[in-house]
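Right, I'll just put the structure down here and ask away after.
A single protein chain has been omitted from the complex, and every remaining protein chain is retained in its original position.
To keep things simple, chains are lettered A, B and C as they appear, and every chain counts its residues starting from 1.
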Amino acid sequence: MKKIINDPSTVVAESLRGLELAHSDLLTVVPEPAVVVRVDAPVRGKVAVVSGGGSGHEPMHGGLVGPGMLDAACPGPVFTSPTPDQVQAAIERVDGGAGVLLIVKNYTGDVLNFETAAELAQAEDVEVATIVIDDDVAVKDSLYTAGRRGVGGTVLLEKIVGAAAERGDDLAACVALAERVVAGVRSMGMALAAPTVPHVGEPSFDLGEDEMEVGIGIHGEPGRARLPVDNAEGIVARLLEPILEDLPFTEGDRVLLFTNSMGGTPLLELYLAHGIAERLLADRGIVVERRLVGPFVTSLEMQGMSLTLLRLDDELTELWDAPVRTAALRWGS
Amino acid sequence: MKKIINDPSTVVAESLRGLELAHSDLLTVVPEPAVVVRVDAPVRGKVAVVSGGGSGHEPMHGGLVGPGMLDAACPGPVFTSPTPDQVQAAIERVDGGAGVLLIVKNYTGDVLNFETAAELAQAEDVEVATIVIDDDVAVKDSLYTAGRRGVGGTVLLEKIVGAAAERGDDLAACVALAERVVAGVRSMGMALAAPTVPHVGEPSFDLGEDEMEVGIGIHGEPGRARLPVDNAEGIVARLLEPILEDLPFTEGDRVLLFTNSMGGTPLLELYLAHGIAERLLADRGIVVERRLVGPFVTSLEMQGMSLTLLRLDDELTELWDAPVRTAALRWGS
Amino acid sequence: MGCTAADVAAAVRAAAEVVAEHRDELVELDRAIGDGDHGENLRRGFNAVVSALDTSTPDTPGAVLKLVAKTLISTVGGAAGPLYGTAFLRAATALGDAAELGPAEVTTAIEAALGGVVARGKAAVGDKTMVDALDPAVRAATATSGSVAEVLAAAAAGAQAGAASTVPLVARKGRASYLGERSADHLDPGARSTALLLASFARSAGAGQ
Partner (left out) sequence: MGCTAADVAAAVRAAAEVVAEHRDELVELDRAIGDGDHGENLRRGFNAVVSALDTSTPDTPGAVLKLVAKTLISTVGGAAGPLYGTAFLRAATALGDAAELGPAEVTTAIEAALGGVVARGKAAVGDKTMVDALDPAVRAATATSGSVAEVLAAAAAGAQAGAASTVPLVARKGRASYLGERSADHLDPGARSTALLLASFARSAGAGQ
C-alpha cells in the first residue's frame, strides 16, 4: 500500500485538521467525537441539516458544509459509519431551534447509528427528522437485500435540502422536499480498480487486467457483476440504462445529470464519459437542464465512475441554482 | 491499461465535447484546431489571457476558462504541447483590442510552439506578450537543463493575472504583474505511482512497491530521485524544504499555500498533507494567508502531490480574492 | 463457582485479546463480502472497552456489560457497533442488579442479547448475519442444564456451528446482501466474531471453575 499518511489509525483525525486549516472561513472541526460544523453554527431559526458517514468519500460530507448546504457532517473512520455520539454532538452544535434533519445513506451501519442518535436527541426534546437516501439501482430493493444504497444522489439531496433550509423552509417542508428528491433520483456506478483502505493495506477487491466491476458501491464492496472491460460508450450505456428504466425517466423529462468520478478516474476521462451520457439522453428526448461533473462522491482512489440522474421541476432547479458556499460546491453570491 | 475511453487518438476531442456540454454557460469549444474560449469572447477592451499545454492536467487549463481567469485555453494531445495553429486560433478568437498575454509553462515544446504562434500574430499586428512560468524547484535552472518546469504555480499565475486583466489592467501592467508572480512562486512534486498515457498504454515509469519518485514533473517524466517511500511527514518536509530554501521564503513572509493532488491521491490524504505543511510553515513563522487544496494541476491518474508557495502582498491577495467563475475555481459574485 | 463483576470484567478483557488476535481474519472475511472493516471496528471498540475498564470498576455483572455496551456503541460504528452495543445493553438490562450470575442468568443474558440484535437489525435465521450464530447459541444454552461454564460452552459450540452454517448462504441483510448470489461460499464476519466472543467467554468461565 502506498499512501500519503502517517499512521492508519490517525488518518481521519489528521485529515480533518488539514480540512479545518484549509477552510477555516467555512467550517470548524470539533474533535472527540469528531464533527465538522459550519463556522457560524448554530444558525438561529433555521432548520439544521446534518449528514455523515464513513470517511474516504471526500469531498462528501465535510467539503459540503457551509451556507446553503450542510450545517454539520459526522465523519466516521474510513468506510465505517460514524457513531451515535458523533451524530448527537453534531445535533447539539447546530440545532438552531427549528429542528434538525438527518440525511442518512441507506447502509445498515449508517441507519442504525443515526437512528440511535435520533432517539437520544428526541429524548432531549430536540425536534429531529431523518431522511434515508437509497438511489443506487445496482441493488435490488427487495426483502432479500438491505435495500438500495445511498450513493451519488446524496450530494444532490444535500444541496437542494440545504438551499430549502437556508431560505427558511420549516422541518416538515424540508422533509417533504427531501422525500421528493429521493423519489426522483437514481444512480449506478462501476470500477476499473479497487481502492485500498489504510487499515486494510491491500485493495478491497481484486480485479483482473481485463475486468471491470459493475454496480459497485462506494465502500470498496464488490459490485453485482464482474464483466470484461468495455470502452467508454459501453460503460456509459451500461450505467445509464438501468437508471432510466428504474424510475423510469422518459421523453420530455427535465433532469440534472451528475457524472461522478470515484476518485482515481481523471477529469479527461470523466468529461469524455459525460459527453456520451449527454448524447444518449438527448437521443431519448430527455432534457439535461443542469449538470455536475467531478469527483464528489468518491471511494478513496478507486478508478471508476457513477452516473446520477435527478428529475427536475422548477422548484428543484431553483434550489439547485441557489447560492452555496462550501469547500467543494460554491456558486451564487 | 484500464481507462474510460473509446479510442486513444480521439480522447482529447471527445473529452472537450463533454467539457463544453458540462459548462456551456462558461465556455465554448472550437474544434480544428481545438481551442476552449470564454463564451463571451472577445471581451472588448480587455487584455485577453491565453494559456494551454498538453492535455491530461485537467482542470488546467480548460477548467480555468471564464470571467476573472483565462479567455482561452489551447489543449494539446495528452502530455504534448499544442501546435502554433491552436494558439493562433485562440488569439484570433479572444483578442479584444487590448492585446493578448500568453501564459506558457516552461517546456521546450510549449515554448517553441507558443513562440511560433506569437511571431505569426505579431505579423498580423496583434499585440502579443508572453510570460513563461518556471516554478519547479526540482529542476536546476542552469545551462545544463532546459530550465525549470512550469507546474503548480501556473494556476496561481492564471488566477491573479486573469483578475488583473478583468479589472482593466493594460498589457504592460499584466506582464509586470505576471513577472512578479513568477518571481515569487515555487513548487515541488512527488509521485507514488505513475500515470498511463492512453496512446502509450502502460505506466510512464515503473516504481517498485517501496519506492517513490521525488521531483516529478506533470508529464510522467521521471523525477530527479527515486527514494524509499516515506510517511506523510517525511514527504511533506521533503517537498517543502527545497521550496523554502530556493526563493528563499523566510519568517514573516505572507504566503499562499497550494496543496495539489496529482490526480490519484484522494482528498483524505491531501488534506492530511496540507495540515502538515501548514504546521511546518507556522513553525518557521511563515504566515499562510490564503490556501488552495485539491487536484488542479494533475498528471492523469498519477498518485502523488505537489506543494506550491506564492509570496503574497496586499495587491496579490486582493487579486487572488477577486471574483472568478470557471469550472474549477469559482468564488465572489 | 459464582460469576462476579470482576469475573465478567476479566472475561471481557480476555475477549478483547481474542478480538485483537483475530482482527486480520475478520478484516479478510469482511473484505470478501463486505467492506473490510469488521476486524478493525471491533478491535477499536474492544480496545476502548479495556480502557474504560481500566478507569472504572462497575460493581455488578450488569454494570460491566452496560459499560461494554455504551463503549461499543460510541466507538465501533458500522453495523456491528449498534448491534453488539444493543446486544450487551439488553443483556445488562436482563441481569438487573444481580451481584453474581448463575447458569440461568447467563442463559437469560444471551437470550436478551439475541432479542436486541433482532430488534435492531431485523434479521432472521438464514439471512447470513450474526443472528445465525446467536440463535443456535441461545438454543444450545437453553437446552443445557449445568454450570455457567457448561452453559457457555454449549452456547459457544452452537455459535460455532451456526457461524459455519453461514458459508453456503446468500446474504439478505447487511452489506453482503448487495452481492446477491456472490455472497455464497463465504463465512459471515459477524457470525464469526459472535462465535469467537462466546468461545472466549466460555474459556474464561471454564478457567474460573
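Note that a contact is a pair of C-beta atoms (placed from the backbone, for glycine too) under 8 Å apart; a residue touches a chain by one contact, two chains touch by 3 or more.
Since the structure is predicted, the reported quantities are computational estimates derived from the model, not experimental observations.
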Left-out chain, listing which of the shown chains it touches: B
Residue, one of B:P42, B:P77 or B:G275, that touches the chain absent here: B:P77
Residue, one of B:T154, B:S204 or B:T265, that touches the chain absent here: B:S204
Candidate in contact with the missing chain, chosen from B:H219, B:H274 or B:R330: B:H219
Residues of chain B (touch criterion as defined above) contacting the omitted chain: 9, 33, 54, 76-85, 107-109, 112-113, 115-116, 138-140, 143-146, 149, 197, 199-200, 204-205, 217, 219-224
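FYI, only the chains that are shown with their structure count from here on.
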Distance from the mean Cα position of chain C to that of chain B, given in whole angstrom: 54
Centre distance in Å when chain A and chain C are each reduced to the mean of their C-alpha atoms: 32
Centre distance in Å when chain A and chain B are each reduced to the mean of their C-alpha atoms: 29
